[in-house]
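Quick notes on the structure that follows.
Every protein chain except one is present and positioned as in the full complex.
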């Protein structure tokens, strides 16, 4: 009991956990209140994702730099991965694709925009080391390209290409996962010093009381089970909720699911920016994007062969391709700079807002 | 009389004002000479736009920095706005859209290219502070994205999306105008020092003899009436002139109208570049682009609801989308640099030339 209290004491937005039992109660007791169940499941995932990230960091702090870095890098988007896997099993390929798109544009525009805005309201001009930022942007751009190239070709020459695109998606996934592994070698082995900059210090500051390995692993397992459960409610209710709200699957995937899955990154990035630790804020936002593109997306493609009723391919809808392309372009222009103000944040948020409204307007 | 002479003495290209009465004479006396009337109206607008900008600066110099900055920012593209409003009332939506596209690519490629070329012929390497330039480029890129995202989606999923795009365009316009207001807060309030750099000094140098507020406002009103008049002749004759020259509306809007409307910026930017004041030259070219995208375009969309026979939407033709995208991309690459030579100018002008020829070749 004391352990649970001490665990909860450090988790962000912990009071939202009350949504877990309520969501379950509503879902099973009132099967017709699908919209309410959907909203509650979304709300419940937010603190769970935060807690999962928190426990991962505690475990990483225990097991040494190299394995810790690997854990952080691999499980950083675990909540999104779980939601996507549950959706994949239910055959909702369009929502899975949309949530990948939404994670990318959400991290680059919404999370980074909010970080710049709230950081900039406290500090007139915020600077960040461009070398780290540029390395991240380069990786992000390349990851985006790798996902986009097949999609674009598919959009241009749709009819015939799609037929081949499952095998094709498998090969590309293997390449991306290979690049991801090499990126870990790069950032955890050969060029550690480029990335460790201020982040170790900050990481220590953040870690707070250390957890035992058992506690950390226990929390991770328990929270994972809860996220799977909430994701199943979310997936079971999403169709009804969409219809009730007059939303398309694409909008729900890009805006709702992605925002819910990235809420933890969101709050971390904003808090760090307000403390004027821009490197960490950026690394959370951009690093998460890269991870989605190089690790989560290809992993889902490969997993879909075994767990989904139909295989997932890299052929994204044209609208989503353009959104990712634009977001990457805008982010790469702004990060080259090494400086930000509150207005940089306003600009990014405005682009996100326009994109969200655009997606809202795209018919099913 | 003496006042008029002193006003005219400072205006650039003042002798072109002779085209005002000639254009009117030809238009009303020789209704069949539509092509001649069109050309004369175009020529007449060039010095009028310059004079309007000049009077705005004189007024701005009188009313203090904050309101003055606001005036300059808001009325800097007044001539283009007037032409567009007159065309809007006549229901020529395609020409209005084309002139917005043309202003953006014209400022980024033609005006900036000419500035780099003529500046570079005098000074082997010209440098400019990148911080201002980058802030401008970021704003420009974001503005372009905001306009492009809906257009692209519309181009991709045309059939159904267009139906919703009027309401959609209204919402996006309100967002863009909000960002524009915040950009004024940013540049005139919270971060004045980033922008005032060399420009106050130069502005003083440029202002010459101060005008009384009455004189400035009087000139502005008179010139505005004349621009409206010339715009009406221009709009009334444009269809016939296009046909006579074998040009499409798109070409006339993108190349002819945009060049005419931006002639004042053009000469200012080139003169400043030849004096090696690259910050001002860039700020004229890029600032004007941003203003078109964030202020003029959304204002026209909102105005169209009241004054146009049909509402204007943000759904630009695909060709125009790509031109804006390419121009933004090229400009953002070149401005990141902080250096220019005559060859940079040649490159920009070549891209403009290729674009103009491309537009010429696109069938109606």
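Every chain is named by a letter (A and B) in the order it is written, and numbering of its residues begins at 1.
The criterion applied here is as follows: a residue touches a chain if its C-beta (ideal position, glycine included) is under 8 Å from a C-beta of that chain, and two chains touch if they have at least 3 such contacts.
Just so it is clear, the model here is predicted, and its values are computed rather than measured.
Asks: Among A:183, A:340 or A:358, choose the residue that contacts the chain missing from this document, as touch is defined above.
Replies: Answer from the full complex: A:183 touches the omitted chain.
Asks: Check each of B:35, B:245, B:274 or B:319 against the chain that is not shown and name the one that touches it.
Replies: Result: among the candidates, B:319 touches the missing chain.
Asks: Among A:16, A:35, A:142 or A:302, choose the residue that contacts the chain missing from this document, as touch is defined above.
Replies: Residue touching the absent chain, from the options given: A:142.
Asks: For chain B, which residues touch the unseen chain?
Replies: Listed in rising order, the touching residues are 124-125, 318-319, 322-323, 326, 329-330, 333-334, 336-337, 339, 341-344, 346-348, 350-351, 353-355, 357-358, 361-363.
Asks: Tell me where the left-out chain touches chain A, residue by residue.
Replies: So the residues of chain A touching the missing chain come out as 131, 134, 137-139, 141-142, 145-146, 148-150, 152-153, 156-157, 160-161, 164-165, 168, 171-172, 175-176, 178-179, 182-183, 186, 190-191, 329, 332, 336.
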